[in-house]
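Yeah, one chain of the complex is gone here, protein chain that is, but the others are all in their spots.
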Amino acid sequence: MNVPDETPVVAPGYDSGSVTRKITDVVLARPLGRGWLAGFAFAFALLMLLNFAIGWLLIRGVGIWGINIPVAWGFAIVNFVWWIGIGHAGTFISAILLLLHQDWRTSINRFAEAMTLFAVACAGLFPLLHLGRPWVFYWLLPYPDTMGLWPQWRSPLVWDVFAVSTYATVSLMFWYVGLIPDLATMRDRSAPRPLQFIYGVMALGWRGSARHWKRFKMAYLLLAGLATPLVLSVHSVVSLDFAVAIVPGWHSTIFPPYFVAGAIFSGFAMVLTLLIPVRKAYGLQDFITIRHLENCAKIMLATGLMVAHGYITEMFMSWYSDDKFDIYMTLNRMFGPYAPAWWLLMFCNVLVPQALWFKSIRTNPAILFVLALLVNVGMWTERYVIVVTSLHRDFLPSAWGIYHPTRWDWMTLIGSFGLFLSLLFLFLRLLPAISITEMGKLVLDKKESRQQ
Amino acid sequence: MNMNTWRSTDELEDRPAFRDWLQREFPPLASEWTNEASRRSFLKIMGASFALAGLNACTRQALEKVVPYVRQPEDLVPGQPLYFASALNLEGYARGILVESHEGRPTKIEGNPEHPASLGASDVFMQAEILALYDPERSKSVMNGLEVSTWDEFLALVVQEREKWKSNGGIGLRLLTGHITSPTLLSQIEVLLQEFPNAKWHVHEPLATKAPQPIYDVGKAEVILAVENDFLGPGPAQLKYARDFASRRRADSGATKFNRLYVAESTPSMTGARADYRYALGPRALQEFGTALATEASLPSWGVPILADLTRNKGRSLILLGDSLSEEVRQFARNWNRPLQIAQPLPSNGDSLSEFMQHVEAGKIETLVILGGNPAYDTPVDFKFAEKLALVPLRIRLGLYEDETSALCQWRLPEAHPLETWSDARAFDGTATIMQPLIEPLYGGKSAHELMAALAGNAVVSGYEIVRQYWHAQHAGDDFEKYWRKSLHDGVVAGSAGGKSSPFAPSVRAAASGSGLELVFRPSPSIRDGRFANNAWLQELPQPFTKITWDNSALISPATAKRLHLSNEDVVDLKYRGRLVRAPVWILPGQADDCVTVHLGYGRTHAGRVGNGVGFDAYALRTSDAPWGGSGLEIVKTGLRHPFATTQHHQSMEGRDQVRVGTLAEFQQHPAAVAQVGEPAPGGDETLYVPIAYKGHAWGMAIDLGACIGCNVCTIACQAENNIPVVGKEEVARGREMHWIRVDNYFEGAPENPRIHFQPVPCMHCENAPCELVCPVGATAHSSEGLNQMVYNRCVGTRYCSNNCPYKVRRFNFLEYDRNPFESAPVLKLLRNPDVTVRTRGVMEKCTYCVQRINRVRIEAEKQNRPIRDGEIIPACAQACPAEAIVFGDINDPQSRVAKFKASPLNYGLLAELNTRPRTTYLAKLLNPNPEAEKT
Amino acid sequence: MNQNLYGMMAEFEQTEELLNAARAAFKAGYRKMDAYSPFPVEGVAEVLGFEHTRVPLVVLIGGITGAAMAYGMQYYSAVWDYPLNIGGRPLHSWPSFIPITFELMVLFAAVAAVFGMLLMNGLPKPYHPVFNVPAFKLASQTRFFLCLQATDPQFGEGTKHFLTSLNPIAIHEVES
Partner (left out) sequence: MPQLFKRRANAIANAAIMGGVLIFLGACGVVYALGRSDYWTRKEEPLAQPVPFSHEHHVAGLGIDCRYCHTSVEKSSFAGMPPTDTCMTCHSQVWKDAPVLQPVRDSMQNGRPLRWTRVYDLPDYVYFDHSIHVNKGIGCASCHGRVDQMPMTWQEQPLYMRWCLDCHWQPEMHLRPLEEVFNLSYASPKNQFLLGTTLAEQNHVSHDGLTDCYTCHR
């Protein structure tokens, strides 16, 4: 398909060879930049901070956090939901847009998938850490134990375990399968023997045989087909952690769709937050063009509106239900002790995205970047509001309480950025950040479509 | 396996670096990683911790030892507890107890049903006494100045002294004690005073009432007016009064005619909270009201119907007056009440403290022996006891603690705890109890009897012989052995009631005159006059109305706060009669305007690690002429703030119907109108599920809000029974208190004088338990008898159950509370109930309906192949409750008491509209308003 | 001609050339042959006589297995092995069993897809004769190759001549 009136998804004048060269050179030819080193050092420092916080956590227990009764869930769960949400953009881009033949996705799907993996890695950390006794986490898995006991299948937390681990596995396979031919390219383009060897091993001896390609394409397509319902299910399950509970502010049937929308919303925000600097740093503007940014922005706008709709429905329902607990909860969010958080999230998630109606803004990387950052903050705050404000005042006023994060809460959150960024920096340095084969194919198709 | 994690933590603990680290960790105020050294050691441990977290699963269970007796006591069956009858004192008055003992370790105190002052129930002090017994900070050795000495060296000293006394008839020998009812001790004192006629005995009891109150039959009273008199509050007769009062407030027990209670008081009390009419007045106004009542002149309009009501029921009505009221009024009341008097006021004797102080100043005192008490801390400030004590050359102290008084004495003798000694004591009505030791003195303490014997030159006899000899003298004859054994077994000496009792320390009448802000002194509801200051259970017990733990405060009314621009936690200077104390403010609805209440007993300096520096010392304002307060208080805002640790931040009902209240009249017209309000619970058939049938027993609980007096004893009884840890002020402030049953406190109506409601909230054991549904590992599930089971050793600590519990009755071990300073002392391991698991870090816990008791009874019944009788299983809270407000039993048995309670139209389920189907339900509270008073 | 010959390989620059070459070779009766390209070229496989793949079937089987196992496991453990009364809910709370059933279905299907594909492609195969051709490294970048295998009955003296007739950029002998 071609969209003549729009900026192309690849700047003109590229053939498959030059594409290949440009992408692989980012890894193979480019020397170790000072920028990269500085960035990685920073990320690694944060990672160590995380390590530190976790160590103390294991020694002392979750009591070092601000959680209490009634607010027994705090940052850990907020971070979990936030990270897992971010993870959704990758699969959305690579799977759903693939099925929809959105060829502009090719130049960003690899990157987005990597982001997904790392986000899921961060997310996966928190459910473990937030356990009172993390060393018995395996009791959530079904295995023939000597106690005759099994997981309790009615608990959404068990669903989580399966959903998240499935999601992680599938994303990883999806990502790796897509990488195989590119690894072959890397193998064949890299000069030093050890590099050749490493890429060679990872490429599994891919040789681009026509039969292989046929099966490859079929498998890839099916994976996309599977990943699509999966990505929708994962955040639905996560939302059930709340929706299944009877807590006012959690117990709501709209949660699954509105969480999924929110996830993709925050995911694309994160994609933009990362892409905009990266394309500049590595001079990839020709492949990751304004068009990509604009499309991401459009999706943000759409999903942002869905999220807003979610908020409105929630408020409407609590009024319509005429349930005294629910109504109090809603008012308490707006005017209670945590009101600032609520207004902040309204600003970031509802107001800010409206700017995306304007092409001028959608096509301005700098503004987009700031905007995406705000949305990231907003979505984190949303989860904070959902988790904390719902718990801190539920049914019995006598049991109402308040939650303040401690410095250990903050360290764990900030530390998780360290984990995410460290992985990202390594990825940029070691693997082709854009799918070579798909780009090669893309420029070819474009050429043909131009010739016709 | 939690034991593995324990061991791994042990390994860590053994590193000194880590230990003092933990020290700094608790209280968590201390910052975790401030200085270099600890940070380095931290990094080490951090590495270790990962290893350990991994290794935990891979360690075999360690080998344990099993240690039999050398000679096994006859009546002891290993693994089965024994119960012994004894008594505990409060201001000298006995409350009979039964003590549960496991292999010689006393672990739990219950009231003795045979005893008139406990009737099987108990108060918070009785429950907490077991912790005091093991308190690792009790004084442990005889001290002479800074030297560690011995009992024998002390005896040597006594011998010399006695020579002197013999020569001069004991001039300069003085005995200073608290209030004593022990017949044996009294006779010992008598003997001493006979031997040394010039010696003198003085009594000081900080909370002693001016003139002894007779005991009245509250159960027979139709109308009661209490003016500044908290007869339902803590005190020697609280349990009896509460039982009698509650017996007249039960709609279920057929008693259709309630009594009616009017209360006028300056600061909310348990009595005030139960009143049908409560009037918040300052001491001056109360005095005027009292006088008006006595003279029937210039009675305020609201007082008229009260007097009418009282008069109409003359002979069946009571006027109970507080100590701050003038003697005339009190005399009037005594006459009024005479028909309902059941115990004579006890004769006063013994010499006053003021006289004692004069002698001190005059240098008339050479040898002072202080038995118990803590005069250096709690005597009126104008006596300057502490500084003047130095004028006494030889000062000997027998005390449980190295407290403020001990600090001023050369000779300090460790006192044996009541549970460690032979002794005896009388109840408020004179009933005597022979107290028997449950355990050898843990810290080599001596009893007052042994000290008195020593002073009487008879050091060799044991406490046992002393007490036994006394009673032998009372009951000569050959059946003495039988009499003795029976008295010990029953915990009461038959026919001893009304017997000769002991002196009260009279304190001069309170002057309720003057103007300006008024100051009111009250004993702390938790630590009384300060004697329980080092008891962590009591310190952490949320005080009624304020729900403050680990603190006292200057209580002021909302209006006064507004006028003085004060808010909660503001620190103010209380200036009173030229003295100054710095105190944090708490705004208390129902407090009389322009009147500040302060609780005594805090600000201890030598209480011990638990009690030192908690709160401020109100004694510093308390003068001998006005022991209960007076006028002329000034408040100066300092601009400082003091954080309180309260367990209930919200005391308004927010228009929800958790506590349901009605009037007796309403109830009699439409029984359902009172309790069956709000959204009804879905019917049993409104479900898609196959309802689960509980064929056998179905345990349930009913809590009668109409009976509850909010005394908190359920909370602390539960704590004692279930090894519930103390967490300390910091953790409470973070909302992490561990109490399994809490007593919620709500204010309803205008803040100047609201209605006050109590609501004890344990686990509801919902049949459709929301908590169970969300547990990923099935650590909480339902038993075949409908218990909501919580299995600590399966819990992984997601805390999801707590989030999903609408009642928020679940408690979480956020840290290794068993290792915090309040719990870690090895000796406290002896206190643990062996039938209840001690929970480790990271697991959820909650009320189990005392399943260990259920199982014990069930096993006994099973062994005898008989069904379990109704009332055979009593949870700790129900057993302790003086008002019998908590009833437990099998709801499948229509004859059971609990089933009858639940059948009452007053019965309702808390948040039942959520379809949780709670097994714990409540009986709505009924008031008994006076039609005439309603008119005015 | 030498014995240890795997086949003959023609190198092209354009996808069309590859397609035509493949077509020609097939017409000429060659069957044991394969085409190599840096990215999938539409139709080549079909031209080579490779009509359809069994990957979808494998995925289907994987999915069904996953779902069945998941539901079976939940039913067995919750209803049969250790029945517990959880908040008054039925032992067989089938709605609660759906999410995990779905997730495991997806997981198994995905695993089947990936490993099925690799297995059928005979990967990993780090060593392959075609790598003996120095120019073949371009097969993962810019060039397209058609390789006729020596084991094909048609293969013989004429093969080289036949390949030249397709005018490729180069012809390589592939050592086995």
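Odds and ends about this structure:
Per-chain numbering from 1; labels A, B and C assigned in written order.
As a convention for this text, contacts are C-beta pairs under 8 Å (C-beta built on N, C-alpha and C of every residue); 3 or more make two chains touch, one makes a residue touch a chain.
What you see is a predicted model; the values in this text were computed from it and never measured.
Although it is not drawn here, the omitted chain touches the following shown chains in the complete assembly: A, B, C. Looking at B:Gly169, B:Gly696 or B:Gly871, the residue that reaches the missing chain in the full complex is B:Gly696. The residue from B:Gln852, B:Gln879, B:Asn907 or B:Asn928 that touches the chain not shown here is B:Gln852. Against the chain not displayed here, chain C makes contact via residues 82, 124-127, 131-132, 134, 136-137. Within chain A, the residues in touch with the undisplayed chain are 144-149, 187-188, 196-197, 200, 204-205. By the touch rule set out above, chain B reaches the unshown chain at residues 1-3, 60-61, 63-72, 77-80, 695-696, 781, 783-785, 787, 789, 791-794, 835-838, 848, 851-852, 854-855, 859, 862-863, 865.
As a convention for this text, only the chains that are shown with their structure count from here on.
Between the chain pairs A-B and B-C, more C-beta pairs are in contact across A-B. If you average the Cα atoms of chain B and of chain C, the two centres end up 79 Å apart.
For chain C, the set of residues that touch two or more other chains comprises 84, 86-87, 89.
In chain B, the positions touching at least two other chains are 770, 773, 775, 778, 781. Residue ranges of chain C in contact with chain B, taken from their complex: 84-90.
Contacts from chain C toward chain A in the complex involve residues 15, 22, 34-41, 44-45, 48, 50, 53, 55-56, 59, 73-74, 77-78, 81-82, 84, 86-87, 89, 93, 96-97, 99-100, 102-104, 106-107, 109-111, 113-114, 116-118, 120-121, 123-128, 130-131, 136-142.
Only residues 51-52, 55-56, 58-64, 66-73, 130-140, 149-152, 154-158, 161, 241, 244-247, 324, 328, 391, 393-402 of chain A touch chain B when the two sit together in their complex.
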